[in-house]
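For this depiction, one protein chain was excluded, whereas all remaining protein chains were kept in their positions.
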Amino acid sequence: MSYLPYAVAAWICLVGIAGIATSRNLIHLAVCLTVTQSSSYVLLLSVGYVKHGVAPIFKGTKLGTPAVDPVVQALTLTDIVVSVAVVALILALALDAHRLSGKVDPDGLADVSG
Amino acid sequence: MTLAATLVPLQAVAFALVALGAPVVVLTRDPLRQALVNGVYGVSLVCLFVVLQAPDPALSMLVVSAVGYPLVILAAVARVRAERRGRAPREAAGKQDDSE
Partner (left out) sequence: MSRRVRIALLGPALLGLGALFAWAVAGLPAFGDYRGPYGDLLNKVVVPLRHTTNVVMGTTFDVRGIDTMGEEFILYAAIVGVTLLLRDESGRRQVERRTRRLATDSVRLVGVVMVGGGLLVGLWLIAFGYITPGGGFQGGVLTAGAILLLYVVGSHRDYRPFRNEHVLDPLEGLGAGGYVVVGLAALASGSAFLTNLFGFGTPGKLLSGGSIAVLNWASAIAVTVAMLLLFAEFLETYVTPLEPKDAGS
């Protein structure tokens, strides 16, 4: 149990990378990229967890109760929202490639000319 | 049972669900179906974040997997299909006349 969370994060990362490498569709590739990104969130939040800690919000809980790490939560929450825009950029590139070549297959894009 | 004692089995279940969900998302090849499966995977991640005592990332993941990802993925799929059919999508907005 003590190393399970990190193993899960590593497993998700490897699964996502395998999905990206074997993808036949650029949109499927973008979603596999989001799966890989989620592995980093799982890792960050697992590293910051304090045993028997509460959430680091002190409205209602007394100051001084042991709480989990707020720094990794700050990193994670901004990253989740920003990754939507980055995936949108990747999908816009995929749409542009499809408009120019008629294919969404990453392997078929190699001979696009012009 | 105290809350602390119930939290550890909950965490194990949440981690197991997330670990099971990731290969399912990757193995779904059709992008339209994958958008839906990604939404379910997002909900399992929300449960994991809540159990890890992180309400702010849980809220982020909730709104993003309900509003953000389906929006961009389905819009991309719709445009690809419309371009394949060679005509404009329904309700194609345009610069309507200013007099409207």
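A and B label the chains in the order they appear, each numbered from 1.
The definition used in the following text is that a contact is a pair of C-beta atoms (placed from the backbone, for glycine too) under 8 Å apart; a residue touches a chain by one contact, two chains touch by 3 or more.
Just so it is clear, the model here is predicted, and its values are computed rather than measured.
The missing chain lies against chain A, touching residues 1-7, 10, 13-14, 17-18, 21-22, 46-51, 53, 55-59, 63-64, 66-71, 73-75, 77-82, 84-86, 88-89, 91-93, 95-96, 99-103, 107-108, 111. Not every partner is drawn; the one left out touches chain B at residues 55-56, 59-60, 62-64, 66-68, 71-72, 75-76, 78-79, 82-83, 86-97.
By definition in this document, only the chains that are shown with their structure count from here on.
In terms of their C-alpha centroids, the spacing between chain A and chain B amounts to 11 Å. On the chain A side of its complex with chain B, the touching residues are 1, 4-5, 8, 11-12, 15-16, 18-19, 24-25, 27-28, 30-32, 34-35, 38-39, 41-42, 45-46, 48-49, 52-55, 57, 67-68, 73-74, 76-77, 80-81, 83-84, 87-88, 91, 94-95, 98-99, 104. Residue ranges on chain B touching chain A, taken from their complex, read 4, 8, 11-12, 15, 18-19, 22-23, 25-27, 29-31, 34-35, 38, 41, 45, 48-49, 52-57, 59-61, 64, 68-69, 72-73, 75-77, 79-80, 83.
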